[in-house]
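Here the complex is missing one protein chain, while the rest keep their positions.
Take a look at subunit A:
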Amino acid sequence: MILLQLLISGILIGGVYALISLGLTLVFGVMRIVNFVHGDLLMIAMYMAYWLFTLFGIDNYTGLLVIIPATAGLGALIYWGVLRFAVRRSHDASILATIGISIVLQNAALILWSADYRSINNELATRSVEWKGLHLSAPLLIAFGVAILVTLLLFAFLNHTYWGKAIRAASMDRYAAILMGVKPQQIFTLSFAIGTALVGIAGALLASVYTVYPTVGAQFLLVSFVVVVLGGLGSLRGAILGGLMVGIVESTSAYFIGSSMKELVYLLLFILILIVRPTGLFGQRLPEVDR
């Protein structure tokens, strides 16, 4: 019974991890940018949800209507303003540039909203659903449902629309896509905006589960790197499987070893994967892009 409980809690949290990681892996797949801002965009989205709730009483699910376009816009702005100049350069350049933006965002949040821990206290936040002796946290359950819905929508978009196909084409072979009339900067801006919108949705969903503070993104960034590498950097399906796996590993190791050590388990797993199979468990080697 306890194992089942752990498994289900792990899958629930894993669904949210998957949602966070989808954006990271999409951005890497399309433009080969290792995005260290990803966690901070989650932080910004959580703050948006917090302020919408605190100032206007809008709960974080209705808030999605505002948060999705806002984070997508922010992502497009970051890409167009900064990363556009790094995309043709080496991995190192994009890593360092995104670390720089991450420092800027974290400290902007610190200046604007102080280092206080803030959380949304709506009545849903602490409720849990009981089902055949299993306790399931209501906000995580909703988050998981939304995560599945969003993932399905994303796959439908990527597989059945012109823009989605253009994004996939650009991630498979950038130059062939350009020759076919795909405008790379448009596609890159769009993919980055979608990536941040995905993490924005995750942030809004998590705002009623976790407290928010300026550096909250760092731990989620690390988790999503683990997820993404586990599933294969650039692979969307891999990110989903990786997310679920990390969720399960985390919930079981937190129970058996203790919650302070749970990170240790998935970090060691991460290092092991990097050493043994850096393309990830389910990924294939992505073609390197000449720069």
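For the reader, a short list of remarks on this structure follows.
Here is the rule we use: a residue touches a chain if its C-beta (ideal position, glycine included) is under 8 Å from a C-beta of that chain, and two chains touch if they have at least 3 such contacts; residues count from 1.
Here is the rule we go by: contacts and distances are computed from a predicted model.
Taken from the listed names "Amino acid ABC transporter permease", "Nitrite reductase", "Acyl-CoA dehydrogenase" or "NADH-quinone oxidoreductase subunit J", the protein name that UniProt assigns to the chain not shown is "Amino acid ABC transporter permease". Across the entire complex, the residue among A:2, A:55 or A:111 in touch with the chain not shown is A:111. Residue A:97 is the one among A:70, A:97, A:166 or A:212 that touches the chain not shown. Looking at subunit A, the residues touching the absent chain are 34, 82, 85-86, 89, 91-93, 95-97, 99-108, 110-111, 114, 214, 218, 222, 225, 229, 233, 260-261, 263-264, 267-268, 270-271, 274-275, 278, 288.
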